[in-house]
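A single protein chain has been omitted from the complex, and every remaining protein chain is retained in its original position.
Up next, subunit A:
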Amino acid sequence: MRMAQAVRAPDTNSAAGEPAAAARPPAIEVLGAEKIFSNGVRALAPIDLTVNQGEFVTLLGPSGCGKSTLLKMVANLIEPTSGGLMWWGRDYGHVGEDGKKLVFVFQDPTLMPWARVRGNVRLPLDLAGVPKSEGDARVDKALATVGLEKFDASYPRQLSGGMQMRASIARALVTEPNLLLMDEPFGALDEITRNKLDQDLLDLWFEKTLTVVFVTHSIYESVFLSTRVVVMAARPGRVLREVVIDEPYPRDDAFRVSQKFAAYARDLQVLLAEASVSGAAHD
């Protein structure tokens, strides 16, 4: 843990600065992607956004700003009406090659109620035909990472909301992804549970050299987690401003109560208010 910190901390710091960020290879490039739904609603105006490898980017904005739509586009769950996306510099057809994997974590735990925690976490491996012995070891590792090793034989209904979300994250980690796409994963949880999961997620990202794109409508969550916050506005959905959170990792509760944290939160609050106003002007 100490080692990881020593090795990565300067790196992460420099990622916050503009020039160094450009030096890192991009994981995701959104190139003028626009989305108009079949009912005529313009969910996203053409958007340009680059997420570099190793970044923790949050998409923050009022509801209806298209942040979930953008994330689903990055997950290739929906296609842009015009413009395009690149994954690790190539098109989606190459995702999964040379270990470049992405995984999507839903807003709800989305667990199979008929399967035990272990069965749920195993699912992606079963679908990919990974042999049982290898799969078991990976499932054990993923469960240990999220602290659910004692609950592998429980059914989802026997777990609390926070634990169900942990199981969902374990299922995402079991495929050993490079890129984690999370759509308001802790939105339905109480604040104490959410803070704990935010902390654990951040530690995980820090240790595993993951890239994370995280959708939230919580200012505090976005400041605490991100290397960079992308503030979005609604009608049509667009990027309003990008705010780099210049604070070294690992971050803990001390950061939550610091002056710096409050200052960032205040800036984002102002931006969000602006996002809402400019959205209203478009009506």
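The rule is short, and it goes like this: a residue touches a chain if its C-beta (ideal position, glycine included) is under 8 Å from a C-beta of that chain, and two chains touch if they have at least 3 such contacts; residues count from 1.
FYI, contacts and distances are computed from a predicted model.
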Per UniProt record, name of the chain withheld from view ["Cation acetate symporter", "3-isopropylmalate dehydratase large subunit", "Inner-membrane translocator" or "ABC transporter ATP-binding protein"]: "ABC transporter ATP-binding protein"
Per the touch definition above, residue among A:F104, A:F186, A:W205 or A:Y249 touching the missing chain: A:F104
Sole contact to the chain not displayed, among A:P25, A:G40, A:G99 or A:P113: A:P113
Where the missing chain touches subunit A, by residue: 75, 77, 103-104, 106, 108, 110, 112-115, 123-124, 126-128, 155, 157
